[in-house]
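A short worksheet on the structure shown next.
A single protein chain has been omitted from the complex, and every remaining protein chain is retained in its original position.
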């Protein structure tokens, strides 16, 4: 079973929410399990998109119980580990799609790349090395369909 | 969605495997998601029982990838956290059913009780206080059906 | 540097506190770093004993900051991981001395044995297998001096 994490800020723009919802829906339509952080914003939008398409959504929460979690989660994993759960979320993913930017989101992107997991980005923050060049690794996508296509393609290569 | 963890040794007896398989099957038949450690013995038997009954099984692995995990898992969460995953497994469970005894299993039982999660036991190790009396908390079950009944009843109380 | 964890309940008896204090003092006098959970009861007593003897004490906290931690800690590691920190505490120890019993304490004992770390017990709970026999592994000590001697001896073997 392919498992793809969708990561992004709890406090997101309407465009980011729409993109996350489309990503969730497309992943579900392709039969992939959607992993997310389980709370609001991009997380909730990805969960809602996947659930509406009949998909399975796993929310890996920072909290020790289900308080504040999205209603669209099929499985809820309250870790009680705080932000260390970001490491778990990307460790459990075969690929990560990032929608938008925040410190928590950036930690997930970085931990995924540290572990060698493919990362596809839809907007969000950019990372430059000390020479001002983009750090190679994250793959920018043009739109949700492109993001899902790129993520799934990386898993068949 | 009710989530019940089935915990027990990777190196188990045939009777324990049969009991775990029955527990997994009954949980699935009651619509509960089965959580387990994802490897062999009691874990694999519970997963197999639930999967055969059409249930959803989540394996929360100690390892950093899927190596050695059961083929009957619907969702795989490789934590890469070693035995600290035992804390995650019981934290994510609404109730825990313990089948048989081992140090890892005992840690799960103790962490579950520490966190206030109901624990039902089918055989396994016994815990006495310094006066030689059984420590209250774990609820012994007569057989797999009794264990599942007791676990689900605790969640409706 | 030898690192020995002292584990026991936050809610302990005066005798357990006295024993933990003596264990902490003796470990410090032997040059061992004392690890503990960092809060009250046995943890605080072990820290106080070691600190009075000029030792180094590391508190590995379940909380995300120093709230409620003992004042006798040299180093404070707030993990923010809840009870999963019990796994970290014993993983970081070369040996574990258990004073008294509680569910959290039992989880530490079990995780230590699961990982192959020597465990010395001063009172506390007892663990019997399904035949009613004591599960081998934990080494009972007669008194604090015996506990420290046994712990340090296991590290030179």
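Every chain is named by a letter (A, B and C) in the order it is written, and numbering of its residues begins at 1.
Going forward, a residue touches a chain if its C-beta (ideal position, glycine included) is under 8 Å from a C-beta of that chain, and two chains touch if they have at least 3 such contacts.
For clarity, every value in this text was computed on a predicted model and none was experimentally measured.
For the chain left out of this panel, the touching residue among C:81, C:97 or C:150 is C:81. Of the candidate positions A:28, A:60, A:88 or A:147, contact with the hidden chain is made by A:88. Touching residues on chain C toward the chain that is not drawn are 1, 3, 33, 56, 58, 60, 64, 74-81, 87-88, 91-92, 115.
One chain of the complex is left out; on chain B, the residues touching it are 64, 79-84. For chain A, the residues touching the chain absent from view are 81-84, 86-88, 91, 100-104, 106-107, 110-111, 113-115, 123-130, 132, 135, 137.
Going forward, only the chains that are shown with their structure count from here on.
In whole angstrom, the spacing between the mean C-alpha positions of chain A and chain B is 29. Taking each chain's centre as the average of its CA atoms, chain A and chain C sit 40 Å apart. Within chain B, contacts with two or more other chains are made by residues 81, 87-88, 91, 115.
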